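Of the protein chains in this complex, one is absent; all others appear in place.
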Amino acid sequence: MADPTPAPTPPEGTPPEGTPPDPPIAVPHTARPPGEVLLEVDGLQVEYPGEGDPIRAVRTFDLVIRERELVGLVGESGSGKSTAALALMGLVRPPGRVTAGHVRLRGQDLLGRSDAQLRGVRGREIGLITQDARAALNPLVRIGDQVANVVRAHARVDGTTARRRAVEALRAVGIPDPERRVRAYPHELSGGMAQRVLIAIATVHDPVLLIADEPTTGLDVTVQAQFLDTLQRRVQATDAAVLFVTHDLGIVAQYCDRVAVMLQGEIVEQADVRTIFSAPSHPYTRELVGLARDRDVPERRRRDRSMPSSQAEVAETPRSSAEAAEARSTRRAGGRLARTEP
Amino acid sequence: MTGYALRRLGVGVLQLAAITVLVFVVMRFLPADPVGRLVGFTASPETIALTRDKLDLDESLPDQLLIYLGLREGDQSPGLLQGSLGDSWNTGAPVVDQIAQYLPVTLELIILAFVAALLVAVPLGVLAAVRGSGRLDAGIRFYGLFAGAQPEFWWGLAFIFLFYVTWQVAPAPLGRLDFLTAPPPRVTGMLTVDSLLAGNLAAFRDAAAHLVLPVVTLAFVLTGPIIKMVRQNVAKAMASEYVLYARGCGLPTRQIAAYTFRNSLAPSVTLIAILFAYMLGGAVLVEQVFSLGGLGQWAVASVLSFDFPAIQGIVLVITVGTLLVLLAVDLLHARIDPRVAR
Partner (left out) sequence: MTPVLELDGLVKEFPMGRRGGVVHAVNGVSLAIAPGETLGVVGESGSGKSTLGRMALRLLEPTQGRIRFEGQDITRLGGGALRAWRARAQVVFQDPRDALSPRMDVRTLIEEPLRLHTDLDATARLERVVQLLRSVRLDEGYLTRSPRRLSGGEAQRVAIARALATDPTFLVLDEPTSSLDLHVRRSILTLLDTLQQERGLTYLLISHDLHMVAAHADQVAVMYLGRIVETGPAREVFEHPEHPYTQALLSATLSADPTVRPSRILLQGEIPSPIDLPPGCLFASRCPIALDACRTAPPEDRSVGPGHSAACIRIDDRTNRLRTARPAAPRAAALMEASI
């Protein structure tokens, strides 16, 4: 597993006759990402009240994000990755709360601040993109006004200027006809377009850090590609660092510099992206990487109709260790935790 | 929006026509003997026949309906389409005049009670939602349950016992003014309004004093469900994704409060309208207890004496009132929530 076997070329459109196809290239990933330390997290813990003992959604969480770095936070449902990411900006879904830890943005402590003090950081220094854009946007407010409200939350500008900046922000994320679209309500947008509105809002103040919490979950792959392309362009334009929370290792492999893997509230491994994929050290990471690699080569798993599988093979097929772990945690939490992060 | 309003209005007119016909027909099938009740059970057959003829009761059912609607000439003409609700069989006075006399009394009572209930219940509901589960919340919940646990007339009697009999701070529950107070000239029929229009502060004080207990009684019962509903809707809005996201964008507290309020208003408005219609039922009992001589009291008297034109008139007025309230609410709802008017 540690040996990076030359992966077969994934299928792609072959260019027209005459043009040689682009060969896959090996991209040099750096072991030491550039930039100063931007965000430091030590011993973050988040608890939710349970029936008896409180449920610790985040237990051991230490992470460093440098300037302009793209960090993937990977884990499966209920691993606490979304909870942890939101907690970095002092957001915890009630009734949960942060019970321990420090978060420092450029050396300034965040968690000790009040909600009012954090207001100046959120949306200005840290931009947020959440999972379901149509739920995140206020259904009763026109999208242009929602962008303009965020503009005015952190800049002393008049209404006209705020609206003009909203139009520009929407244009920058590829919303067609932004002058007219500002008058649309969220329910009038497609999922992909609504998700791009979140990019517009998150980057309107050129933040130093973007927290993207499963931003492509629920999007179709062709729409996802458009979203990621837009996000990448905006990130490069604003020079922000990104914490990308996802369960999709494809996104991590293609877009991130560094990866942290979460399992049941703990970061079990973190490393630069090439190391994670070529030499994963934690058994859970190994399993995840193995599963993700498999989908690149569907031929290997194709059924061979001439050879029916033997009974012995059938008996031991299902139930990987991670599946068993999930089953255990579901029972322990009475099915609650598994539902919090769809 | 205008199209939506016109469609809603059209539907309202159809509903009104259907209810008018339905009530008329149902009344005719009641096992009642209005003529015997009018002329006395010892009257001669000729008198009875004459009365039946005068009341058009000798006509076939479809003909009676046509006369009532004003589509055919009869003894009871003019009809509905000519703007007449007929004459009361009890008093001989036009039903329209009687409605003009009784309706303002009831309107005054329910409007004041409604405003009072909203003024108390909305802040309490919001407070309970914002504070979450605490002693305040428990207290407010208990109050809601307690107030709603008994019917209006019971509370009316209890308040009379306490405030009039025991502590003697309220006037006697016998009508709308003291016997010695001269009523102000009639303009709207609502004594508090008319006395102010006439500049008669003594009459105003007296009318207001007489209204306090009935209004408090009605409002007391109404606050329970409104608190519960406001609390639920505000709590739901506060726990929503868009509020979490708005906090993540660093929007000012004032703006988040406005988002929360507006979004919880939309579902509340519909329920408030239903409560408004429900209040009419409560008003009947309260008018009875405090001898206010309003529409409710008159309705009870009319039903007991089989005064068909009066009953039909009352049903018509209540239907129109209810339909107007529902229409207003739907329009308001569509104004708040763009997803409705589609």
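By letter and in written order, the chains are A and B; residue numbering begins at 1 in each of them.
By our rule, a contact is a pair of C-beta atoms (placed from the backbone, for glycine too) under 8 Å apart; a residue touches a chain by one contact, two chains touch by 3 or more.
Keep in mind that what you see is a predicted model, and the values were worked out from it rather than measured.
Looking at the complex as a whole, the chain kept out of the display touches A. Of the listed positions A:100, A:135, A:157 or A:223, the one in contact with the omitted chain in the full complex is A:223. Considering the whole complex, the residue from A:76, A:145 or A:168 that touches the absent chain is A:76.
In the full complex, chain A makes contact with the omitted chain through residues 4, 7, 9-17, 22, 24-30, 33-34, 68-70, 76-77, 174, 176, 190-193, 220-226, 229, 232, 235-236, 247-258, 273-274, 277-278, 287-289, 291-296, 298-299, 301-303, 308-309, 314-315, 317-320, 322-323, 326-327, 330-331, 334-335, 338, 342.
As a convention for this text, only the chains that are shown with their structure count from here on.
Those residues of chain B that touch chain A in the complex are listed here as 132, 239-242, 244-253, 255, 259, 262-263, 266, 336-339. Residue ranges on chain A touching chain B, taken from their complex, read 86, 89, 91, 93-94, 115-116, 118-124, 128, 130, 132, 135-141, 149-150, 153-154, 185, 187, 201.
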